[in-house]
Each structure stands twice: as C-alpha cells, then as structure tokens.
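Apart from one protein chain that is not included, each protein chain of the complex appears where it belongs.
Then we have chain A:
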Amino acid sequence: MKLMVHKRFLRLLSKGRECIWYCQKPKLFISQPVTLTFGRTVRSFHVASPLMMKLLSVEEIFARKSLHQHLTKVQLEYKECLQAISSITMEDQCSEEELRAKRTKISLLAPLIQSIRELDKKHEEMAETEMLLKEEDQALRELAELEKEGCLQDIQQLRAKILELLIPEERVELSDLVLEVTAGVGGQEAMLFTAEVFEMYQGFAQYHGWSFDILEHMTSDLGGLRHASASISGPQSYKKMKFEAGVHRVQRVPKTEKQGRMHTSTMTVAVLPQPTEISFTINQKDLRIDTKRASGAGGQHVNTTDSAVRIVHLPTGVVAECQQERSQLKNREKAMKALRAKLYSMKLEEETSKRYNQRKIQVGTKGRSEKIRTYNFQQDRITDHRISITVHDVKSFLLGEDLLEDMNSLLQELSNQEALMELLEESSQEEQ
C-alpha cells in the first residue's frame, strides 16, 4: 500500500517540476552518495562534507508541532479579521485604513484558509473510510481501499499546497532580470571562464524558453569576457536565477598555461531584478549620455557606424554602456535597461541587506561577494558551497541544461524550507 502511494507521488513528480518540492523524496541527510529523483532524470549528488541542512519531506514538516500551532494562529487571525469587518457600524472608531488592511489580510489568507478547511474535510473523510474498512462485505472493503488511496493522495497534495502557501513571498518576485558577469581574479583565464559561464546561462535561458538579450559584451583578446550583461525574461526567470548570484570559482590548467600547473580563478555573477517603469523612476536630468556623435555637428553632417552609447548616472557615478546594436537608439534603450537594473539593485540591496542576514542561501543580494560554487575540471566536479553538494560532469553542467537545473531546483527547495522554518520559529517565539 505504502509503495503504491509512493509510486503515485513519483508519477505526480514527473508531471511537472512545480510539484517537486512537496513530494516525497529520499532524504539528503546521509553521509553516503545519495540519489535524487528529479522528474525526467536521476542524478547522483555526492555530499562533500557533512550536510549543514536537511531537506525535509512534507510529512516531516507536518509532524512538527510548530506548524500546527502556526496554522491554528492563522485561522484565528482570519476569523478575527472577518468579525471585525462584519461587526462594523457607521459610528465605529475603526479607521478606513485599518479596515482596508483587514480586507487585504483576508484576501491574502483566503487561499490558505480554504486549503486548511479542505484538508480537515479530507481527514474526516479518511476517518469514515477507515470505518468502512472494518465492514464484512468484501466488495465494500475493496471500494473503501480505493477511496482511502485517493484520500491519502489528496491529503498529501493539500499539505503540500499549504506549505507552498506558507512560504513567505519575496518582495521582489519579478520575472525579468539583468544578469551581469564580471571576470575576477586570474587574468585571461578568468575572462575565458567568464565567457563559459555567460554561455552556460544563455543555454539555461534557452532550456527554460526565456529570452536572453545581450546588453553589454566586453571581450578580451583571447576570446574571453571582461564583463557582460544580458536581459533575461520569462516565467520564473528571476526566481531561479537569483540562486546563481555570487562568486564562481574555476580550478583547472588554463589553455594559456605552459607548465601544466593548475590555476584557481574567479568570476562574479550578479542577478539584478529588472524594475518596471512605474516601480522605479530615474530623473532624466541625472543622466549624461555619451555617444561618438557628441562632438561636431552631428545630423546630416556626419555618417558614422559607431552607435555605442554610454550613460552615466551623475549622482551615483554608475555607468552602463552598450555597443551591441547597429542602431544607436537600440543601444541607448539597452544601456538604459542595464543602468536601471544596476540602480534598482543598489536600492534593494540597501533595503534588504538587514533582512536576510541569517539566511544561508543568500537570496540574490548579499551573495555577490560570497563564493558559492567551484568548478573543478581535473576532478570533473562542481561543488555548491552553500549546500555542500557535489555533482559530476562539468562539461554537461556548463551546457546550462538538466544538471544546472537540478542544482538550481535543490537550492530553491532548501531556500523555501529555510524560509518556512524561519517563519515557524518566529511564530512559536511570539507564542511564548
């Protein structure tokens, strides 16, 4: 029976990656090589050092007292809001603003409350079915068996849904972002690696069907990249890419190395959420735009093919430039896009640096200066230092397909769990 249920979950798992998080899964809290099932493929992850974090199953989380306490608290809160609104009278002192806050709260909590109620109902059904199982009639018992199976499945799904709804929303859950790659320590070798990583994310974007539009692209003589940026948009793109921000380290014998010595070089990935025009405005007066046409008469007097545009944000000194396009206007639009993202992320960083201090999976912001991953070519392995997970086959990983996706999903899951645990902890502390 248990096996059947498990199979069902696996099938569910293969239906879509979205369900991964709330499905039963072999645990990672093992000191030997573990196998994780990720929908289409089975991958081996090797635990390099004792795991700092354990990926919990839905059951394990539901077994926690703190979760049930939190759910009870939420239901109570919902009820109070409802009462406050329905009992309101014209002369009540309750201000308009308070009311609005309560209404917002209700609409925010409604899906969660709905799921909790459905879960309760399913538990009742389950109890009834259990009764039927004790019947003498064989046919009835078989029927009850079937029903029980369905019930269990529904319960599992509802529990998963509840957990998903509990995960605190990121303030910036946008779908568009600007990816920035910059070569770090290691000269030409670092630049060559930067080019490879940039291509990896181009592959990752293609894998997910996101658009990948290169904004800046500064090459080195040997075909490496000093710095590049690209605008990425598509469903879930920010949600996934934010786990890629940080310092990536490469260990290998560079092509440029004559004596066969291994080098360690670094490059930095920054993931900047792309703000909308409305959410973030830049004063045009703060900008200085440089083009090759700036000197001389311009217009019909000059014919140039250099359409590069450089924009300086005067108050901060932040610069963005683009020479990707043959149209100057297009270059200006792209440079502006890069600049907006840079300024916006500076602003966000200021606001959020305090909020995520304790989190291990540094969500997009503080991670920029932190070493997150090592690509060791000689041992053909990639190690993610945030979760101490190692995966093999660097070449396939750099394609930006299944291997990167799996690593990325794992980060997402652990980050979600981290956020949830944080929430439950806060909630139970309040109780005391």
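One rule holds in what follows: contacts are C-beta pairs under 8 Å (C-beta built on N, C-alpha and C of every residue); 3 or more make two chains touch, one makes a residue touch a chain; residues count from 1.
To be clear about the criterion, contacts and distances are computed from a predicted model.
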| item | value |
| --- | --- |
| Complex member absent from the view - protein name from UniProt, among "Ras guanine-nucleotide exchange protein", "peptide chain release factor N(5)-glutamine methyltransferase", "Geranylgeranyl transferase type-2 subunit alpha" or "Ribosomal protein bL31m N-terminal domain-containing protein" | "peptide chain release factor N(5)-glutamine methyltransferase" |
| Chain not shown: contacting residue from A:Arg141, A:His217, A:His263 or A:Lys371 | A:His217 |
| Which residue of A:Ser307, A:Ser345 or A:Asn376 touches the chain not shown here | A:Ser307 |
| Interface with the undisplayed chain - residues on chain A | 195, 214, 217, 219, 223, 289, 291, 293-294, 297-307, 309, 324-330, 332 |
